[in-house]
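First the structure, which I've put down as structure tokens, then a few questions once you've had a look.
Note that this complex is displayed minus one protein chain, with the remaining chains in position.
We just call them A, B and C in the order they show up, numbering each chain from 1.
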Amino acid sequence: MIFSRALGNTLRALLERDPRVILLGEDIADPYGGAFKVTRGLSTDFPDRVRTTPVSEAAITGIAAGLALEGFRPIVEVMFCDFTTLCFDQVLNHIAKYGAMYDHQVECPVILRTPAGGGRGYGPTHSQSLEKHFLGIPHLRVVAASLYLDPLTVFSQLLSQSEPVLYVEHKLLYPLSMVDAGGDDSPELLFGLDSGECGLPTVTISAVPRRECTVTVFAYGYGAVQAANAAWDLAIEEEIFAEILVPAQIAPVDWGPLERSVAVTRSLVTVEEGTAGWGWGSEVAAQVSRRFFGSLRRPVESVASARDVIPAARHLEQQRIPGAEAIAQAIREAAR
Amino acid sequence: MIFSRALGNTLRALLERDPRVILLGEDIADPYGGAFKVTRGLSTDFPDRVRTTPVSEAAITGIAAGLALEGFRPIVEVMFCDFTTLCFDQVLNHIAKYGAMYDHQVECPVILRTPAGGGRGYGPTHSQSLEKHFLGIPHLRVVAASLYLDPLTVFSQLLSQSEPVLYVEHKLLYPLSMVDAGGDDSPELLFGLDSGECGLPTVTISAVPRRECTVTVFAYGYGAVQAANAAWDLAIEEEIFAEILVPAQIAPVDWGPLERSVAVTRSLVTVEEGTAGWGWGSEVAAQVSRRFFGSLRRPVESVASARDVIPAARHLEQQRIPGAEAIAQAIREAAR
Amino acid sequence: MPAIDRTPDLRLVGSPEEPRDERLFRRMFFLRCFEEAVLDLFSEGLLNGTTHCCIGQEADCVGIAEHLTPGDHVFSNHRCHGHYLAHTGDAAGLLAEMTGRSDGVCGGVGGSQHLCAPGFKSNGVLGGTMPAAAGIALAQQLRGTGHLSVAFIGDGTLGEGVVYETLNIASLWRLPLFVVCEDNAWSQSTPKRLNMAGGLRERFEAFGIPTREIDTTDVLEIDHTAGEEIAAVRHAGSPRALVIQTYRLCHHSKSDDNRPLAEVESRWLLDPLRVHGVRLDGQRRGEIESEVRQGIGSLVECLRRAA
Partner (left out) sequence: MPAIDRTPDLRLVGSPEEPRDERLFRRMFFLRCFEEAVLDLFSEGLLNGTTHCCIGQEADCVGIAEHLTPGDHVFSNHRCHGHYLAHTGDAAGLLAEMTGRSDGVCGGVGGSQHLCAPGFKSNGVLGGTMPAAAGIALAQQLRGTGHLSVAFIGDGTLGEGVVYETLNIASLWRLPLFVVCEDNAWSQSTPKRLNMAGGLRERFEAFGIPTREIDTTDVLEIDHTAGEEIAAVRHAGSPRALVIQTYRLCHHSKSDDNRPLAEVESRWLLDPLRVHGVRLDGQRRGEIESEVRQGIGSLVECLRRAA
């Protein structure tokens, strides 16, 4: 099943089993079903609880805040990650603050879902991966969609707790098939699950067992898919063995799974599609450099987009967004 | 002269000598002169060019964008750094993008100034240091106010170039006297200026020459003042010698000055008031760990605020914001 | 630090049996005395941080609160003491909060602008509270409770775009949202004419929200109008707005007031305590005032001892 379908099914399951769940978002109602069709069919079956909204990113995020404060579990679709900038105040100064600011008398477990990333030629304002700006907001969890973990598992965990969440969906994942880690989709790769401490697991992917790997790759989103492919190619063609770690939650980072891998490989590559600098990889590199001071074999490699806008032209876009080859090259370096 | 006065004089000088300069902001007009009185007197003398605005952070930032696109040099005061969240879309998706997105046919050199930081008991929504969320926006410079560098020098440089800027003013600096690095304000400390590569210098402060220092402290804002004090106390009382580096521009980082210091001390502490994680110090630690891989004596220490809201109660606030003692302790660690 | 007693003091909040005129006066006077005490404590250095008193606007707080029932919700702003006290009567908790005590409303974390109690919240980020209030109204609508959500905003807050985003959705979805716009003619240091184009009432009506505008500091008029308007929200289950032309007789926060002295002085003639106070029997009024003063006095004493 492709990811967008799996996600749609997840939302349907949540609506069915949890009356507190409300979906809000621009153009999410049928027959359109959202810019990426994730919610297709849902407003027909849950007309009161699946609401298409005006083009008002700040207000719908704030309305979700009010719902959450009253015990509902709103899930907001922000049509493009690029427009989460318009939700920034509501997330940072309202949603993420209410719990702590009111001395934990209330909870505000809003979930924002948003399609992110480039690769489709949508240009500078519709291709960004802006999650880096939300990382490190106290009390906000940032979670990344993945082919390796059923979204129902993820959302069930998110609904079982009370912190607000930004859930980032890389657009290129939508048409890709979910990978059944235990199944025979990729019979060659070894899949594992480190359940970690944050409530959401980290998936491990490698061609050979961890003890034979010489580099750990920490990746999420579409980068995780690229990294898994690169790991396979490098294993087959160059006998370079990398273990890919794909965390469900990217902030706060669940360090346990990463530490267990790096303790063995002593070399790390981070992969993200956001622009380089003050990104996800920076925090990871800083922490791993500290935690493994003196025992890493090489400096942490970070793969990220160029520090620039994302061009609309495909060839220019490809120059700025990390491709499979950039990831493979970083793994080669790190494996040395 | 105290910092707020120096800054006010700077703005006056800019208005006098550059007809392109326009000041916008909430409550900046006389007789009030802004929430922190920085612009006092200016609207009286430049009524057309110093404009108090409605409470519309996004629009005034966007209006500044339009002015800048037309060749003006708008400087916007955002009353509290906490409300830069409301300018986030304008900065990220408009101001910082116009140049590159339009293939450099235009420039959009907006300057946002904003008072940041705690220590005054203003509570969770009026005490934050949110600059960390603006670091790493491509084409945006983030500059921090300092007692050690005349604001006129800083703003003259900013007006001589064409990238947009977020200029962060720690509130506790306003009533403090500017330190004349060459003068006899602090006869005991040695001041230096590393002009670096970004157009704005990094100030160096230490009790003894660099070659005798065993730790570099990279700090800005009020943290720089605390760090300089700590350096002095540690030198006198514990014979621990730290060199404090105070960059004017905090993003992109001007690595030259820092590298020159760390090359000697081989130990680094970063100090910032923003909450820990994905902050300024994370990027610095990541980069320095990479650039000095294998040659640092110790892992980079990062001092930052707790990952939580900033309480209103003074004693609680002090527990969450790094104080002089936390900085001193980090320096002690790093000096070992 | 001895724990404080947060059960509402009847000397401050009055009792339901008390004649309405007296009770309204008592409650306004309670707000006034509380804030005067707060300002004194600031001068003495016993409080720190910032605060925004509503001296002169007490009639709004008290008049609206009269018509709310448990299950209704109030979202207030930076100038929230009066709204909070009228809603909860919790003077002890608020003073403790402002003193930074762990038994304050929000354990000392929120401070003067960030309060929370059942059915009540405030946030100092202007305008951003509006969608949350609408979301609470949506929750009430979905649950079919018949309750309503009140949002207090000031005139200056009409500068914030999210206010309009919210008005549109509240009207579109027919949410039981009651917006009370306290138009005190100033936004911090800025007079309305430098802040606001067009009309105030029109800004609500443009979104199809029935709006009433009253120019008064008379608690009876506010009480009466609020009663009608709130009943109308409950009845139709859809939003309404009430614009109250009022005036802030104190500083914006603690010591910042650059308004023309003559303007401020002339407005003291319309002090809601004065406007309504004349209706009371002089002796009874004196009794009420001294009861309230005692109530606030003993509270302040208690906290002073603990400090």
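Operating definition for what follows: contacts are C-beta pairs under 8 Å (C-beta built on N, C-alpha and C of every residue); 3 or more make two chains touch, one makes a residue touch a chain.
All figures in this text were calculated on a predicted structure; none of them were measured in a lab.
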From C:Thr99, C:Asn195 or C:Thr246, residue that would touch the chain that is not displayed:
C:Asn195
Given A:Ile22, A:Ala58, A:Ala181 or A:Ile321, the one touching the chain that is not displayed:
A:Ala58
Of A:Gly41, A:Gly123, A:Gly256 or A:Gly323, which sits in contact with the chain we cannot see?
A:Gly123
Can you name the residues of chain C that touch the chain not displayed here?
158-165, 167-169, 171-172, 194-199, 202-203, 205-209
With the missing chain put back, which residues of chain B would touch it? List them for me.
22, 48-49, 51, 53-54, 56, 58-72, 74, 89-90, 93-94, 98, 100-103, 105-106
Going by the touch rule given at the top, which residues of chain A touch the chain that is not shown?
26-27, 29, 31-32, 35, 52-59, 82-83, 86, 120-126, 309, 311-316
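The criterion applied here is as follows: only the chains that are shown with their structure count from here on.
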Of the other chains, whose C-alpha centre is the longest way from the centre of chain C?
A
How many angstrom between the C-alpha centroids of chain C and chain B?
37
Which whole number of Å gives the spacing of the CA centres of chain A and chain C?
42
What is the distance in Å between the mean C-alpha positions of chain A and chain B?
31
Got the chain B residues that touch at least 2 other chains?
82-83, 86, 124-125, 309
Going by the touch rule set out above, which residues of chain C reach two or more other chains?
107-110, 114, 123, 125, 161
